[in-house]
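Note sheet for the following structure.
So, chain A:
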Amino acid sequence: MWSMLADNINYAVAMILFCIGFYTVIIRSNLIKKIIGLMIMQVSVFFFLVSVGYLDEGVAPIVIPGAAPSPMVNPLPQAMILTAIVIAVSTTALFLSLALKFYEHHGTVDMDRVKEEKR
Partner candidate 1 sequence: MKKAVTLIFIGGLAAALLYTVALLPPMGDADNPTNRHIVPRYHERGEEEAGTGNLVAAVILNYRGYDTMVEVTIFSAALAGIFAVLGTVRKRINRSYIDRAGVRFSFISGTTVLLLMPLIIVFSAYTILYGTDLPGGGFQGGAAIGAGVMISSVAYGFHRAQRRLSHHVRIILESTAISAFFVVGTVGVIGGAAFLTYMLPALTPGSQSVLRTVMLLVLQFGIGIKVGIICTSILFALMMEEDTSDVEHAS
Partner candidate 2 sequence: MSNEIHSLQPLIAILLPTISLVGLLVIPRHRQGLKRIVHVAGSLATFIIVLSLLPGILDGKVYGMELIPVVESLSIHLTVDALGYYYGLALAFLGLLATIYSLGYIKHNDDRYFGFLALCNSFLIGCAFSHNMFTYFIFYELMTLAAFPLIIHEGTDAARAAGIKYLKYAIPAGAVILFAILMHYFWGGGDLSIVSLGALSPDATSKTVLTVIFLTYFAGFGVKAAIVPLEGWVPDAHPAAPAPASALLSGVILKAGAFGITRVILNVYGLDQFHALNLWIYVAVFASITIVLGSVRALAQDNLKRRLAYSSVGQVSYMLLGIALASYHGLLGGIMHLAHHALMKGCLFMCSGIILRKTGKTNISEMGGIGSRIPITMICFSICSLAMMGTPLTVGFISKWLLGSGALQVDRPVFIAVLLLSALLSAAYYLPIIYTAFFKKPETDVEQADLNLRSEVSHAMLWPTLILAALVILAGIWVTLPGFPLSLASIVAGRVFP
C-alpha cells in the first residue's frame, strides 16, 4: 500500500490538496478565502488529471514531421484540463462578482458577520 502511495505520489498530493481546499471552503467564513479554497480544489483535480496523462520519458504530444518517433504523453487529459480550466475560471469570476456585490451590500466579505434577514 505505502509503496503504491510512493509510486503515485502525484495522485496523493492531488488528493491532499483537494481535501485542503474543501476544508478551507467549509471552515473559512471569509468569502475570498472560500473562493481560494475552491480554486485549490479545482487545481488539485487538474493536477491529478495531468498526472494521469503522464507517461514515463514521454514527450509533448506534438508530431513534428521527420522527427524520430518517440513515446508521447496522453493528449486527452490535457484537453480535458483545458476545458476544466475554462470552467474553473468562469466559476471563479462569477463567484468573485457575487462577492463584490455582497461587499457592496454589507460592507464586508465575512459571511458570519452578516445576520440573517428576511426580504
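How these were chosen: all candidates are chains of the complex that A comes from, given by their letters.
One rule holds in what follows: a residue touches a chain if its C-beta (ideal position, glycine included) is under 8 Å from a C-beta of that chain, and two chains touch if they have at least 3 such contacts; residues count from 1.
In this text, all values refer to a predicted model and were calculated from it rather than measured experimentally.
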- [ ] Check each candidate in turn (1 or 2) and state which touches chain A within the complex.
- [x] 1
Open item on the list: Per the contact definition, I'd like the list of chain A residues that touch candidate 1 in the complex.
Closed with: 1, 4-5, 7-12, 15-16, 18-19, 22-23, 26-27, 51-56, 58, 60-65, 71-72, 74-79, 82-83, 86-87, 89-91, 93-94, 96-98, 100-101, 104-105, 117, 119
